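All protein chains but one are shown at their positions in the complex.
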Amino acid sequence: MIAMPLHKSVAIAAIAFALAAAGTLTLNDYFVYVVTIGAIFATLAVAFDVLLGFTGYLSLAHGALYGLGAYACALLTSRYGLSFWVALPLCGALTGAAGALIALLAFRTRGLYFAVLTLGIGLIGHQLFLVLPNLTGGVGGFVGIPGPEQPGWLAVHATTYYALLALTLLLVTFVCALLFVRSRLGAECLAVREDLTLAQALGIRVASARLAAFTFSAVFAGLAGALFASISSFIAPESFTVLGTGFQLVALVVVGGMGTLWGPILGAALLTALPEGLRVAATLSLLAYGVLLLIFIIFAPQGIASLISRAARRIGGGGREP
Amino acid sequence: MLELLPQQLVNGLALGSTYALVALGLTLIFGVLLIPNFAHGEFYMLGAFITYALVAAGLNFWLAMLVSVVCIMAMGGLVDRLVFRPIETAPALSLMISALAASIILQQVATMIWGTEPRTIPAPLTGVIRTPFFAVTQLQLVVMASVAAAFGAVWLVLNRSRLGLAIRATAQNRDAAMLMGISMPQVRFATFAMGAALGAIAGALLGATFPIYPSMGVNPVLKAFVVLVLGGIGSLWGAIFGGLVLGVAEVLVAGYIASELQDIGAFAILVLVLLVRPQGLFGRAQVER
Partner (left out) sequence: MSLLQIRDIEARFGGVVALGGVSLDVPEGMIFGLIGPNGAGKTTLINMVSGLIAPTAGHIVFDGARGPWPIAQTVRRGIVRTFQQTRAFLGLSVRENLRIATVHSPDPASIDELIEACNLGDVLDRTARDLPYATLRHLGIALALALKPRLLLLDEPAVGLTVGEVERLGALVRRWNAAGITVLLVEHNVRFLMEVSQRVAVLDRGRLLFEGTPEQCQAEQKVIDVYLGRRAADADD
């Protein structure tokens, strides 16, 4: 694996963003909505991969963190009348803090226990959304969340505007994640993933590295949740379940390619766009997620990303890898 | 309030018995093969649904339960063969992810067949036995008796049979067991079949008391993990003890604090125990794989 220079990766991401943004201007409303949801899930997946793919920890609490961001945004904008643009960073900070707290607790354990503990926290989170109707609207959901304010100079339809916002959040998340994994902390996270004992023996500050990874992923999950709430105008606990959202995230990242940043975007694009595009029932799409996840974890655990780069290398005559 | 305590304890023990039964299967599979089988909840769910389908087709409940258990045993072996055997040597993270995938697949298949509407299995026993201090339904007694019987059967297989010896040897040291000529496919199949059977029994019995639906296995399996943490992974006694403690604790939380907090209470116990003892309450420190 040879890492591309940073400016080149950012440039490619920006071009892809521009193409996607231009594309949304030509689509009909339904597909613009699909792009919006796909971009939000891609944002989640990129953030999640910093923890799963680059640090090696399976968290099942991220569905709840995503939900926390969404409910926080709903409360701040509709009940306290804050502007979406003020609420958004607050939501990120809140989920970041919650994520850091969860991480401090959960990293006392490792391996299976870590997954089980975060699963427990994810379920508690989902239950809290249900049993605190004064804050969340309970089972019925939270209705009437104001959408993000649209600047006057941007004369596009609201749905297109939302898609552009989602794509922008994805771009920002991607670049931040890129900076993170290329940083010293990112290198230390890789060390934690590969061999915790060796990392400790080399004096790497294991605790701060993985805390940073968890917090990073929580902040961006919260931002994605906030945007989701604001553009959906309605949210309900069923959007933030462990086995719905939490599991989907795992599937997106593994199918796309753990430990790469563009893999999860690819996974999110395929797995959210395909069922929406083909308009299959939710049950069938979740079943397909399960089957794909199983096939990939068994036969291609590095995901589509590694299949593509391997194919590219073969086509390139194998000469690109020195 | 206090005069309700004996009744609460009985209800707690009955609930805890089913947790213990689910946990027993989970701890067996995890203790022997180090597989975190999240799909165990789906063995439980399908055990209930197959019983339901057979009863609906006119079969006697107990016969239906027996057929269902046999089906789920075969399915346990199949799940192992398709989901876990292919990645035997992969890191623990992959095992967890494939277990999650298996769990989702089975849930969605059940949803396609039966839909998400909750259903009920007509209870085979409806009698209630009353004492001055508490009442207990005949079904609750059957549940508790089944836990005792299942525990006894598992204990006998493990401690009094050649197969059980092979299973215990594998749990101690898989490589050494293989060098001694123990057949790993056989041990794996037996372990999965036994574990799945325990899940199916629990599912069928609970299905006669509570509504059944495709995602009904999620909470019990998580609670079974709580039980494992309480009782120590791989310990049969720990599974029984942890299950009963959890059942009683939940009923007391629901009865004396607030019923909406029953599940949150159970998960809070999980979080607390893991924080105090990251390797489980009675668990030995796990050797990293």
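Should a chain be cited, it is by its letter among A and B, assigned in written order, with residues numbered from 1 in that chain.
Please note the rule applied: a contact is a pair of C-beta atoms (placed from the backbone, for glycine too) under 8 Å apart; a residue touches a chain by one contact, two chains touch by 3 or more.
Predicted model, so just to flag it, every value in this text is computed and none were measured.
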| item | value |
| --- | --- |
| Displayed chains contacting the withheld chain | A |
| Among A:C91, A:A191 or A:V250, residue touching the chain not depicted | A:A191 |
| Omitted-chain contact residue, chosen from A:I204, A:L227 or A:L294 | A:I204 |
| For chain A, the residues touching the chain missing from this view | 1-2, 184, 187-188, 190-191, 193-195, 197-198, 200-205, 321-322 |
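The working rule: only the chains that are shown with their structure count from here on.
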| item | value |
| --- | --- |
| Euclidean distance of C-alpha centroids - chain A vs chain B, Å | 32 |
| Chain B residues within the chain A interface of the complex | 30, 36, 83, 86-87, 90, 92-94, 96-98, 100-105, 107-109, 111-112, 215, 218-219, 222, 225-226, 229, 260-261, 263-264, 267-268, 270-271, 274-275, 278-280, 286, 288 |
| Residues of chain A defined as touching chain B within the complex | 56, 58, 105, 108-113, 115-117, 119-121, 123-124, 127-128, 130-131, 196-197, 242-243, 247, 250-251, 254, 283-284, 286-287, 289-291, 293-294, 297-298, 301 |
